[in-house]
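Not every chain of the complex is shown here; the ones you see sit where they belong.
Lettered A, B and C in written order, each chain numbered from 1.
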Amino acid sequence: MRFGVVRFPGSCDEVDALQAAQLVGDAELLWYADHDLRGADAIIIPGGFSYGDHLRVGAVARFAPVMEEVERFARSGGPVLGICNGFQVLCEAGLLPGALLPNTSLRFLCRQVDVEVASADTAWTRGVALGERLSVPVKHTTGRYYAPDPVLDELTANGQLTLRYAPGQNPNGSARDIAGVSNAAGNVVGLMPHPEHAVDPLTGSEDGLKLFASVTRGAALAA
Amino acid sequence: MTVASARHRELGLTDAEYEGIVERLGREPNEVELAVFSLMWSEHCAYKHSKKLLRTLPTEGPRVVMGPGENAGAVSVAGGLACAFKVESHNHPSAVEPFQGAATGVGGILRDVFAVGARPIAILDSLRFGEPADSPRSRYLLEHAVAGIGHYGNSIGVATVGGEIYFESAYEQNCLVNAMCLGLIERDRLIRSAAAGVGNVLLLFGARTGRDGIGGASVLASAELGDSDGAKRPTVQIGDPFEEKKLLECSLELLERDLLVSLQDLGAAGLSSASSEMASKGEVGLDIDVRRVPLREADMEPFEIMVSESQERMLCVVAPERVDEVVAVCEKWLVNATAIGVVTDTRSLRVFDGDALVGDMPVTALVDECPLYDLDPVAPSVPMYPAPRRVLSGGEDARAALLALLSSANLASRRWAFEQYDCLVGSRTARRPEQADAAVLMLADRSALAVSIDGNGRRVAIDPYRGTVEAVLECSANLACVGAEPLGLTNCLNFGNPEKPHIAWQLTRAIAGLGDACRALGVPVVGGNVSLYNEGGGGPIFPTPVVGMVGELPDAARAGRLGFSRAGDAVAVIAAGSWAPSLTGSELDKLRGEAPWGALPAADPGELRALHAAVRQGVRSGALHSAHDVAEGGLAVALAEACLAGGIGARVDLAARGGAGEARLFGEGPGAFVVSGPGESLRPFGAAATVIGEVGGDALEVEGALSIPVAELASAHAGGLADLLR
Amino acid sequence: MRARVLIRPKAGILDPQGQTVERALPALGFDGVSHVHVGRLVELDVEDPARLPEMCERLLANPLIEDYEIQTQTA
């Protein structure tokens, strides 16, 4: 299993994501300006502040050359994970429903939170049990998930809510405590929490590793 | 003197200094030269009032690989690496515009670290403001400074792992914003800033140059702030962390590919300072054509271009045949790069505007020949600072006193602030804020670095010598609590106007204390910064030396924690024989409205060095399950904090440790730790350790003094600051 | 041609920035203020103003969460 981790100007967590992926497979960085996924089997759009979060989070990165390839890959069913800024980019790119708005506190918040697995049917959550609690950190200013109510109902009905903040732990005012969503096919997932920062008990938790392992399991099943 | 020359006073030069410049040039300086000299000979760049004192600090040690004099100092650490680090102030800019001031302070210290080739891995911040409960302005400054630090550090992807905040009315008019950065680099790849190689090209890369901070170094950094702060605003610099992120990655790639002869950041005094420092260190000259500098505003004068403090810029020296490669790397990172000059053998900084020579200054005159001044220290005979507003009347019992302390601005939880910082990026933060006394950063071989920053200005105000010794001891104690051994130290000396005798006394005594403590502990000073003239209409700030100390530990998994963890563990106080806590200068005294005046307990740094080594060993071996040093608020607060961090109570009896009188409970003074662990694990400490009780239950009980549920401690501690900042 | 694009949060979407301003104003002695919303302003020189709506749809605004309005002025 080979992961490609996209690096935009202003990405911050790409090396963390790379190292996390390397715990379960091979991984390399993909340069934003290249039209090339270098044969990756799974793509991670990492956290950070691509293009300085200028104008609107994710708005500029979504047009980077590499994103054309990511879109093609995603639409052909390839597993794509957007973390934090990566989630924002995938929403802007139309690969995921909804949008991310400023936290109700309007402040950046870095905090370890518990999230519950709301769907174990995606490429990135098949290795975890439905309802399982994971301890992972959030760190963002713009993480309040929004979609119009009918869309939220539809996402709920389709099982596209992937992760939810545990009761009482919603850090940003997200609709329905949503911490992550997937596309209808389940191959594209966006998360505000950072599983790549939860792969070693020494730095806080290793629960996030299960998400990276999920996608390799999927690949094994498909093979 | 000519009419034109009267301007030197407005630029902060004395008549004698001006005459010195005329003498060195052999003529009157023109506008460009006057602007450049006024900055290079400012307090900020020339350390006129501190340099002689700084020379007394110990700067050598077996682990020092780069001492003071370069952009950042560095010590050798595991795996063939060096850790480069430095602390710097951005006080005056932050008082004027706290968000941008604090943000660009972080930007500046990051550049100092990557200017030596190191990848920044951590930031710490040390902040001082007026009383938040009494002063809306202080709340405003706090809120925006913290947001600015977070904005810059978070956006650039460097973890902000620690810091400190104190509130005292002495900082009402002059807040302090100090930022520290640590970076890592392979030891043999550290790069210096000395320009070399006549004919080599001087390349400016990064952001375009605008009118940011024109006059900043001399006006903002050396003048006492008055009521007219607003009028100085147009000179404030604006930071762009996105630009700096690209600049950082680009600089590191240039070094990785060995394309540079030398590298230097642009900070205070912009191009003037960066270029003359590079030329001075390399004993060469530089010709610069300001016409080639990419500008944000077309109509800038040559002198403006030379002194602009636009952020996110670097200078490098490159062999002519490598210029194309350098430019290509810069383009890859969307960074502008422009050849603006050339290395010469003239030993002069020559400034051209196209073909016209508009400035010609001997480099040594600029960098080395600013007059240095002796201070005239006089100890004050009456208190220099007013008494703080009285919050407690003095008759309260231990329970009320402890709850008041925990919810006081100085001791309340800093969660409100540190949650605004990304402390995780880099995946090496093994101890985060409120988990341990020092931040712990794991290295690739799973050994770790630890870092702590400290400086209690109120205690330094009472006794500049002992107060400064305490700041050094406090950092060393913090490192001991995570099991780390100190490797080196950086410092930022924040003081008032050194031309005043009492301030001169504070500065002189503080630097003496700093040097003595460093020698006694065997910790070299590898760098630092001095910020003087921190005073306005309300008088001087508390003398505030801020100490940042870096240490190492062999196994990140064994890094200590401050919180009690296991019911049934013994709780002990480990203390030096000389430990003599007193209420003078304590937080409790402050809440009771006592002015900072009196005598601090003496400390014996030699004895404490051994004590710290013993605690360090206890933590490293795993014998101690928790370790926390007794500091602000005394033993009672240390016990409460250990309960809070662990979410568990404790029952203790202080009869064997001097009783539960106020001075024992709340008195302060260096030399004690609260630890927990299996009873037998305390044996190696001998007489230094006194078992006082046991971990367990859901309350902190001190026999004969107080019993408070942990939940109640927690709400006092959590709300003290956060509630003021809703 | 100089143009301005005014971008605001769509009606019905929680606007904490607007709320914060609305709460802060009375505290400073400014009463009688309501319905505060905070959005974004983009100003630009554009050769072909006919393309502005497309620029807004694709980049400057996110139509799911934002409304926009274009103002043009001849220089």
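Operating definition for what follows: a residue touches a chain if its C-beta (ideal position, glycine included) is under 8 Å from a C-beta of that chain, and two chains touch if they have at least 3 such contacts.
A quick note: this is a predicted structure, and the numbers were derived from the prediction, not measured.
Undergrad: Counting every copy in this structure file, what formula fits the complex?
TA: A x1, B x1, C x2
What we mean here is this: only the chains that are shown with their structure count from here on.
Undergrad: Determine the centre-to-centre distance between subunit A and subunit C, using the mean Cα coordinates as centres, and give it in whole Å.
TA: Measuring from centre to centre gives 29 Å for this pair.
Undergrad: Quick one: subunit A and subunit B, Cα centre-to-centre, how many Å?
TA: Comparing mean C-alpha positions, subunit B is 36 Å from subunit A.
Undergrad: Send over the residues of subunit C in touch with two or more other chains.
TA: none
Undergrad: Could you check subunit B for residues that touch two or more other chains and list them?
TA: Residue numbers touching two or more other chains: none in subunit B.
Undergrad: Okay, in this complex, where on subunit A does subunit B touch?
TA: Against subunit B, subunit A makes touches at 9-13, 15-16, 19-20, 48-49, 51-54, 107-111, 137, 139, 194, 196-197, 199-200, 202-204.
Undergrad: Residues of subunit A touching subunit C in their complex?
TA: These residues of subunit A touch subunit C: 55-56, 59-60, 63, 92, 98-99, 101-106, 144, 146-147, 173.
Undergrad: Under the definition above, what is the set of subunit B residues touching subunit A in their complex?
TA: Touching subunit A from subunit B are residues 147, 150-151, 154-157, 240-243, 245-246, 333-334, 418-430, 432, 442, 446, 556-557.
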